[in-house]
Structures are given as C-alpha cells and as structure tokens.
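What you see is the complex with one protein chain gone and the rest in place.
Chains here go by letter, A and B, matching the order in which they are written, and residues are numbered from 1 within each.
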Amino acid sequence: MQRYSGFGLAKHALSHNENWQRMWRNPTPKKKYDVIIVGGGGHGLATAYYLAKEHGITNVAVIEKGWLGGGNTARNTTIVRSNYLWDEAAELYEHAMKLWEGLSQDLNYNVMFSQRGVLNLGHTLQDMRDIQRRVNANRLNGIDGEVLDTQQVKEICPVLDCSPNTRYPVLGASWQPRGGVARHDAVAWGFARGADALGVDLIQQTEVIGMRIEDGQILGVETTRGFIAAETVGCVAAGNSGVLARMAGIKLPLESHPLQALVSEPIKPVLDTVVMSNHVHGYCSQSDKGDLVIGAGIDGYNGYGQRGSYPTIEHTLQAIVEMFPTFSRVRMNRQWGGIVDTCPDACPILSATPVKGLFFNCGWGTGGFKATPGSGNVFAWTLAKGYAHPIAAPFSIDRFVSGKLIDEHGAAGVAH
Amino acid sequence: MSQPNRLNQGGSIDRSKPLDFTFNGLRYSGYEGDTLASALLANGVDIVNRSFKYSRPRGIVASGAAEPNAIVQLGSTEAAQVPNVRATQQALYQGLSARSTNGWPNVNHDAMGLLGKLGGPMMGPGFYYKTFMAPASMWMTYEKFIRKAAGLGRAPQEKDPDIYDHYNHHCDLLIIGAGPAGLMAALTAARSGARVIICDEQETFGGSLLETADLLDGKPAQQWLANALVQLSDCGDVLMLPRTTANGYHDHNFVTLHERRTEHLADTAPEAHQSRSRMHHVRAGQVILATGSQERPVVYANNDVPGNLLCSAVSCYIRRYAVVPGQKLVVTTATDIGYQAALDWLDAGREVVAVVDCRANPDGDRVKQARQKGIRIITGSAVFEAKGSKRVTAARIAAVDLDAFTLTGQLEELACDTIASSGGFSPVVHLSAHTGARPVWNEEALGFVPGRVKGMIPAGGADAIYSLPAVLESGLQAAQQALQSCGYAAVSVDLPKASQRIESKSAALFQVPHLKPTSRAPKQFVDLQNDVTAAGIELATREGFESIEHVKRYTALGFGTDQGKLGNINGMAIAARILGQTIPETGTTVFRPNYTGITFGAIAGRHCGELFDPERYTALHAWHLKRGAKFEDVGQWKRPWYFPVGNETMHEAVARECQAVREKVGILDASTLGKIDIQGADAREFLGRVYTNKWAQLGLNKCRYGLMCKDDGMVMDDGVTTCLGDNHFLMTTTTGGAAAILDWLELWHQTEWPELEVYFNSVTDHWATMTITGPRARDLLSEVTDIDLSKDSFKFMECREGMVAGVPARVYRISFTGELTYEINVQANYAMHVWNALFEHESTYGLTPYGTETMHVLRAEKGFIIVGQDTDGSVTPEDLGMQWCVGYDKPFSWIGKRALSRPDTRRKDRKQLVGLLPTDPSVVLQEGAQIVFDPKQSIPMKMKGHVTSSYYSPTLGQGFALALVMGGAERMGEKVYMPMADGRVHEAEIVSPIFLDPKGERQNV
C-alpha cells in the first residue's frame, strides 16, 4: 500500500499526481472465500479490515450491490459520540470511540475525526433529569461528560438562542467533549483501502440474490455474478437487512424507514460544536467546508425510497430556526434520505442466527455511523470465533424473545 | 455614472429608471430591469469573486440559476445580511449593497491566490485524506486553519426581521416554467376551465422568448409573449407566479414553489407585515415540466479566467440587458447557438474575432448568416486554452480530433477579451429526479431526459426539444394530455407560426484536449465553484474511484450551491472517456431538492417562536400569571411550577406550599390531566382489557386508580377512572399522554375488538379541574357547595355531582397528596368563577395555591409514581411494587399480561421501585444519580439503579428520594451509594417508598 503523508503529497505534486496508485483493486470474485461480508458500507468494510488485521483472516470478500460506502455511510450527518445511557450500549459505542481516536493513523487515511464536542440540549425538567441520569452513568462507565447549565451552553455555543424567550428555553445540556464529527466517505474509503491492502477482495456492482443453505449451514451466496462459496457469511447491509434475512428464511425485528438529512449552502464558520435537541427535534453541526449539516426526523412509514416526506424537512427547519434564529436567511442547499433499519429498542442486532455460519449486524437505526469502527471490530471477532464478542453478546436477536431489551429509545430519549 | 458596456438602445431595461448600487464598497449604477450580474457587466466589473480552493479570480459565466461564480453577500444592515446570493438571479434595486464572498484583502488582490498558485498541485482532490495525520494530536489545530477557508457568505448575527408564509393549493395542472412550452401549455389549459398554476423562476414570464431573435406569427416573439400574458391573466382559474422557483418535487405530485415577493425591491420586506417570500405547497393533478434546457460550457485550459462565458449568456446579456460583456469575442462551439452569440455580438457593434466550431461542416441557417456577415469561421477546431489571469487576453485554438482526443494541425493564438463557449444543451431534468426517477440518456439529443414520473409530462427543452415550433407544439400536446388525465374535454388552440430554422447537428464537445496531457496542462475546470478540474477527475479514476458517485464525492463535483448545473454532465463525460465507457454506462445523474437554495426561514414559515408549537393554557392561566407563578412546560401545556411570594426562592416557596397542604389547605390547577369520556354497553369490559387491574365490580360514582401497560408489559400511563353510569366512565390520563392514550384506545377498539360497543371522546379541554387538598379541604368546600361532604356519605374514592359556587360540578374525592382531597371539575368557562369563589375564603382557611413542584414533593412522600419520571419504558407494574394493581386472574388476557411472564420480566433482580433516605438528612440526592452497592470499586463501576425523584421534605425535615434499584424490594434497610461528579459519595438507606402515613389515615378523615 502506498503510504500517505504530507511529504508524499509534495513528491506527487512534482510528478503532476500521475503516480498515485489505486486505493483498492477491482478483483474478479474467487469461487470460495473463508468469509463473505454482504454489504460494502462503513460497517462491512470495517468488519473486513479487522478480520484481516486482527484475526489474520484475509481470504475475505466484501460484496456490494452498488458502490463502496454508497448507502447510509454516504447519507448520514457524521456525528460521533458515545454518551449512551445503558451499560451495554455505552460499552459498544465507547469501544468505537476509542477506535475513532486513532483511526486516521491506523488506516493511514485522514478520516477527519474532529472532536469538537457534542451538546445534547435539555428543554424541560424531565429532559434535565434524563441528562443527569445519562451523564452520571457515563461518568461511572468511564465516558467523558458533563451537565451544563444554560450559561455554560451559551459560552460553548454562542450562536444558539439560550434566551428564556423561546418556546422551549434551553435549560441545560449534556456535553461530551470527545464527541464530534468525521468525514463520512473517508471512513468507508479508508477501511476499504486498508482491507484491500491486507488482501480482502472488494467486489462492487454485485448483488446478493440468494443464500445457499444446507442442513442449517450456510454454504455461500448467489450473486448477480454467480455463486460464491463461504461457510461464514456476515450480513452488514443496513436498510436492506430484512431483504437478506428473508433470503435465509429468517425474520428480523426490523423496520426500514426513511431518515432525511439536509445541508445548507456553505457559510463562514459559526458553529464549532455539534448541537442536538431531542425535544425541539433538530440537530446541527457545521462541516469544514462550511455547510450546516442538519439531521431531520425519521419518517414513520416504511420506505426503501431514500427519500421521505416534506413536512419532516419543514419541521426540522422550524426547529433549527427556533434554536438558531440567525440561520433564518441561510439557504438550504440539498436534502436527501437514507434507509435505516430500526429495532424496537433502538439498539442494533449483532447476532448469530438459526442458520449456522450466518451472522447479522444490523438494526443500527439512526445511530450507525458513530459505531462504524466498533461495530466492525466486534463483528469481525464474532465472525472469526463463531460466537459473540462480549461487547456484542447483549445485542443478540434472542433478547426480543426473553424481553431483555436495551431500551435506549424509552429510557434516554436520545434517538440519534 | 458611466456604464462602459451598456448599449444605447435595445434590451428590456428601463433607461428612465437608473438605480444606484454598491459592490465591494464601490458605487455603480444600472437600470430597472437589470440583474445584479447584468449591471456589474455593464459597469465592466470583471472579477466578482475568488474561487473556493485555489482563490483564482472569477467572473460571471452564466445568466441564470446555473451561475457558479457570481455568489455574493447581500445586505445593507446586519440583520438584512443574505449569504450566497446568485448575482444572475438577483434583480437590481435602488441602494443594493453587495460584496464578494471570498478574497482578502480584496477580490482583485487576494493573498490566498498565491497559496492557490504555489500549493495548487498539492491540493488535488482528496488531498486532505492523505495528510494532516501526524502527530494525531495536531489534527484539531490543522482543522482550525482549514476551517478559516470554509464557507462562501456569512450568516447575519442578528435575528431575521422578515416573516415568511405558506400557502396550500390544489390544482389540476401545475406548469413549471413559463417559456414557450409552458406558456403554450398554459394557454391551452386555460381554455378548458381547469385550475392552472404556472410559475417561473425569472423576474418575468417568457423564458427564451425574452431574448430570442425569432419571429412568431411574423412579429418579434416578444409581442406574442405580451399578448399571451394578457390572455392568461384574463383567465380566472390561472394563477401566475413569476419570481417563483419550483424547488422540490415530492411524492404524489406534491411540489413546493418558492415565491420571492420582495427580494427584487430591497434586502428586507419594505412594508410592515409583508412576507419576504412565500412557499406554495401545491398538490397537482398533473405536472407539466417545462423547465427548458441548460447550455453546457466547454472544458478547456484556464476556462475559468474572467471573460469566459456561455454563448447563451452572451446573447442574453446583449439582447435582454443591452450589455456587451467585452470588446473582442472568440466563440468555441459545438452548436449553432455559438453563431447566435457571434451574430448578437456583431449586431451590438463589437468585434467578433472568430467562431471556432469543432464540427467539420456546420451548415445551419445561422452558420450561413454568420458567414454572410463576414465572421471568420474555423471548423474542426476548438479553443484549447485561454490566456490571461484577471481577464482573457487571447484564445489558443487548434484543430481537434475528438475521437482520438488529440489536437491536430496548426495552433493559432487569437487575441480577444471574451471567449464564449457552447458544448451542447442539457435538459433541466432536476425536478423529475427528486422523486427517485433516474434521468435517462438520450443519445440523439446528447443529454439526459427526465425519467418517468407518474402524473408528470415533460415538454420543450426539458424533453430535449429545442426548435421553437417543436417546443410550442410539445407544450400544446403536453397540456392536452394532462387535461385528458384530469378529465377535461380536449380543447383546440392554434399554434403561432414560427419559422422553421435549419440547424446543423450538434456535436458532443465536453473537454478539449490540450497539447500536454490533462495532468500537466493548465487547469481545465469542470466545476467552477468547487474548483474541480479534469485532471482531478482523472486522478480520482486513477485512484480507483470508478463509479460516478465516487468521482463526485472524491472531487466534490456538483456539491456547490449551483448543484453542478454546468459541471455534472461534463464531469461524467470526462470520467466516461477516461474509463473507456459510454456516459450511460458510467452512471446517471441524480438530483435532490432544492433546485436552487431556499432560505430556512422560507421553509419554516410562521412556525417559529411562539408559533413553533402551540402553547396550551388552562382556563385559570390569567389568575396564575397575576399571582406571579413560575411555569413549567409539560407537553404543550404551561403549568404553574410554584407560586413565589415576595423574594422567595423555589425551595422556600415549595416548603411553604407543602406545609400549607399538610396543615391547612392548598389548591392545584389540575386541568391539564387528560380526560377521556368513555361510553357504551361494553365500556366496562373494555376498561378491564386495557388496564392491568379489575373493573368488573366498580360501582356507580366510584373511582379507581388504574395502570396501563403496552403489550410488552411495560407501564405506559396511569390515572383514575370513575364510573358515572353503568355504560359511562370518565378516564383520566397523564398530562403528556392524553392524545396518545386516546389513539391507543381507538387502536384496540377499532383493530382488535370492533365487536365491543364503546365510544371515546377527549374532554380534556371541556373540564377544568381544581384540586383542593389538606385538612381544611372539607371545610373550605362546604362554604361553596350543596353536596353532602360528610365522611360517611361522600367517601374516599367516590364521586358526586352537585353545585359548587352555583355551578354544576363533578367532585371526586381522590388524593394524590395523601391528604383529604376534593377534585372539583366544572365546565372550563366557569372555572375562574369557582376558583375565585374558593379564594374568597383564602384567609379563613389559609388557602394556598401550589404548583407542580409541590405536587411532586407531596406525591413522592406518599410513594405515588409519575409515569415518565419514575418509569422509563422498561418498568413493569411489578417492578413498581404495584402487584395490588394487577388483576392476574382476570378472565381476559389484558394488555401487557402475557409479557410479564417472559424470562426477563420474571427475573428477581430487576430494578424495583424503593425509597431512599440519605444518611445525612440535609442531603437532597440528585435526580438521575446512579446507584452502586460498592462505592470503593474502580471505574467502570457496576451500576445498580438510579434516583428517579428526589426532594427535600419539610414534613419529614429531610431529603428523601424514590429510586429504581436492582432487587430493591428484597434489600430494605441496606445501604447504597451515589458517587457524584464533584467527588462526593452520598450514602442512603433503602426504605419503603411510602414515607408518610402508610395506612392512609390522613385522607380518610
């Protein structure tokens, strides 16, 4: 793999950038692999990378129906944080956070992970109780966080309207300084380049159309380019997990919904932190290019159309103008939608299935991007060993039968 | 003031109305009818901005929505600032004040330009992914500098003075675009009686008719246009919306139109209460997409130097605005439009150096016309490089072999100050792609045409139909087809006669090869706003980014405020050539809303500030205000939180209010509790199914507390329900849950048990509820009612109807404080009268109003839960220790019952509701404090629960709390610990959650 560095940039500039190598090959699929990952998004590519790097399993194919990182990796609002309430979720996201913190160096690819801090605003007394509960839990779990009052919020984010005159005044916030944003596409590309360099075959424009299962054991996948064999298959296909599960005759507790986001036209930097408000229903950060990156709510109906309904966008911008009145004259440039598969408890599924050798990593809902390295890391472990990584264990499908849900949805009220 | 590039005649500007404006602090003048761009060109302003990445000087390229460079900051005052205004779409008005968005110290001399020149070769696409990685700790510092270069314009620092409104419409036909196709469609539809909306983004209707040299019915097309507009405005059912951009096309023919009402007049709305802009939400039967086409520029070296324009823009500026943006013109073209630009330039009295045409034998009418006029025509050739830095000084041309992608033959350098290019036309398909229909490549037209969208018909240029007679006819046909779909009878309309011009077939000219390979040639720009070059696209493909989506994301092609209107197709064509593919093999182009940017304010409309979410007040709100209450937001309601007297703190006020209730009598406005009137023969049976406890035996005028679960066994709501008749019950719900519970009841009735005869109605707003509670409650109430209040005739958990203060009332004897309590319910509009009647006895009984905070303290002392505070969606009735409220042996398997026997809900060590008494009585535990059993363990600690409610109790004289603790019910008397952020560790003892009067003697007096 060609190493990247500032020096390299200068050297390549002298040769008119004609000698840069491919970041990944475009291989012809082999007949058989040790492991097949279905889905070449951030999570799938991270899984492949860690399989090769940490478990020495390099005879791996990532099968992607479109282009690498073209699903939710390319469509999210890039927020990274680990301040989850429940121990199980906190451990998973904090595991990811620790990997984020050295990811650019590990991959030799600048994923522009920017720890500019995340504010989760509280607007009601109950919001503040929930914030205190969550921050206390985070602290005892070793995750950074503070409860801020209105004045402290104002100091961190002067552009936010912290006056008592708003419909739902800001009463305070939780503050995770290690949270922030990353460059979403770069995460997929960095993992792809790293995995490829370790020998993983990244097979794009190839769709899985069936699963070959005999005697309860997965034997491989049928694709638009023929059958590809592997006795371990990990499905990491976000919004399309349900479709894959059906191929294997498995039902998942998932529903796929449109999740919309939008960006403004680029403006000079005014917002240096990530601001999230569950009560007012808006969250916002500003990219290094100057775009305000804004997440909208999830549409309530099932949809695979990568678009949602206009009232959701309208409501989101009402929230943003309510929170940031000086953004009223800024223009919205573009809106889009992703497909998120949501679990009843707003926590993911990292699980074996009744089919031997077939594993699923799905159900991340609105929270997948921030988990990318952690998800890939524990899922790679799970695929390599054949049973769940201790961090992944609580996220088994069985929890929906036993009732042992990890209800971030009901408890924390922080959905994103 | 002189306008050196302004012609003395022609154009549709009003020379009798000069307008002054400033740009970068310098004063200029233009005329009414100008855009900011045309006025700047008239004044000879070449450099309007600096480019985003390389800080190269940039001038105006286009004349409409596609403009990538002329992005300015508008606004004469701080509050009126508007970032990123496209000068080509901004009408000039008196006093307009604009600035370039980049360039320091100014746009003509930019210090960053040097960095762009020197560092440019290192700043290829994605360079930032390859550096700034060491040491890891430095990234935030690097990023600070990167962010300094971010953004175009800036947001104002003051609140927006303007308002924005929304209109909702339904129509049969929505026609988007009022050029020849759209107008022809509108004229046709208008005669049918259909409801028609026609909009156009420009200041006036007409589209290409505004500047065309073509004749209609033997007269200038502008005359036909004027007549058509009169006809349309005479039709009652045609809504004409100029200055209105269809910015988003959503499912089921829902289109948002953004009407700029005042932006052509001033930077804020000139009249009070006038909206600056208006969003029209249109649900259309049929949509006619008549959005026309967009000319593509040609990609050649230094094609970004000011003085490089589109051919159509040159014609537009000359013909519409009487502005010639230069002296000496070279045209490089693949279409006959290039010749039109040359002819217009010549007519304006300026010099045309040459028309350089990449085609071998162009023979269209306009080619002949140019030849007749003596214009030098150089065929089979193209401009491959522009010379000049701040303005074009020359064009280098050569013969080209496009198939081999090389220059052939002699080079020539033509001195000029303007190069106009035309690489062909792309239908404006953007809106059609918004609903997910992918545009389809049309090889004949060398462009993408709209994909199929149900209810949408493309017409004219949007459908790659370019000759005027054909465009008019397509408008007519589209309207007829649309009318038929909407059920209107066919109408016949005469088409105006347009002369059929012979056009030479356009060629496909995207990038012109250079003498040097693309990687070594001077920069050949594809996306001007994002500084994406052909070399950058080449590099991206070299590095393995082969999908067009990858190319776009790696290079940022198409991600500017112009959304790649000029660059996307060229970029795709270049990628396709490098990859040895056709354009359709390389991909298609997907567009998302918005077509052009729309301000947040316009999208939000009036739903900000106090109208962001309705505020709900009880009938007694005015009284609370007068009494100086502090309010708490509960759902949409404003509830009194506490009533401070004098300078009392909340703590002091709550202590006083608590004491009043425990010793005398307090009053709470409880009107916000949800109230659902339930009637029907099966009402009782229904209650038994939705509540966890039993309802079969509840007698007339008896009240009962009930818990409601979801079918996963988790508590979702609670409240008291009263039997008002054998078929009639009144249910109360939590304040926040009222609407959801009504939906919930309807859900079960309509979908699961339609056979039950039961009806639900929300009566929350109909009844005001006044809770009087405390030892003197009976005495107080007896002053104003005829109801027999004696202990034995009106018992605890009963209801009576009677008169209170002369008003019919329902009085419930229930208690959320543990004291003797009457909840007086009267029709809401009598509430203030009754409340005042009670307060006539204020001093006699020490009647004290209290708010939600005191209510919380009093109920917590009694161990009464608040759903949503002491529960969180993971708590069962058993976890709350409320087995007394669970009808295990009810005949019907009520909602939530089955889930209680799952393995996890049967666990003994679930978190259970307990009371906590801090060892230090002065300590009030923090709500949300996490509980551990072993305070000495290291982090991460094993957390065993958390404090849900915590207060200081004036009655107990100490702090106390409710908490959910793992296995708590079996741990009475044990100590638990709460390690806090400040380093303190609080100790508390697990006790019963009922702190006061466990036998309930106080309420049974």
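Things to note:
Basically, a residue touches a chain if its C-beta (ideal position, glycine included) is under 8 Å from a C-beta of that chain, and two chains touch if they have at least 3 such contacts.
Please note the rule applied: contacts and distances are computed from a predicted model.
From the set "Sarcosine oxidase delta subunit", "Oxidoreductase", "CoA transferase subunit A" or "sn-glycerol-3-phosphate transport system permease protein UgpA", the protein name that UniProt assigns to the chain left out of the figure is "Sarcosine oxidase delta subunit".
Of the listed residues A:Leu254, A:Ile267 or A:Val330, the one in contact with the hidden chain in the full complex is A:Leu254.
Annotation: of A:Gly303, A:Pro348 or A:Gly368, A:Gly303 touches the absent chain (contact as defined above).
The residue from B:Arg283, B:Lys368 or B:Lys630 that touches the chain not shown here is B:Arg283. When the omitted chain is restored, the residue from B:Glu746, B:Glu801 or B:Asp934 that touches it is B:Glu746. Mapped onto chain B, contacts with the missing chain fall at residues 250-254, 283, 436, 454, 711-712, 743, 746-747, 750-752, 754, 893, 897-899, 902-903.
What chain A contributes to its contact with the hidden chain is residues 240, 242-243, 251-256, 299-305, 309-311, 341, 344, 400-402.
Here is the rule we use: only the chains that are shown with their structure count from here on.
The distance from the centre of chain A to the centre of chain B, each centre being the mean of the chain's C-alpha atoms, comes to 22 Å. Residue ranges on chain B touching chain A, taken from their complex, read 81-84, 121-122, 124, 127-134, 136, 139-140, 143, 146-148, 150-160, 162, 248, 250-251, 254, 256, 281, 434-436, 517, 519-520, 535, 539, 542-547, 549-550, 553-554, 556, 561, 563, 592-594, 597-601, 603-605, 607-610, 612-613, 615, 632-634, 712-714, 868-869, 872-874, 899, 902-905, 926-930, 932, 939-941, 943, 946, 948, 979-981.
Chain A makes touch with chain B in their complex at residues 4-6, 8-10, 12-14, 16-18, 20-26, 66-68, 70, 74, 87, 101-102, 104-105, 108-116, 123-126, 129-137, 139-142, 146-147, 159, 166-168, 183, 185-186, 189-190, 204-205, 264-270, 280, 286-290, 305-307, 309-310, 313-315, 317-322, 325-336, 399, 401-405, 407, 409-411.
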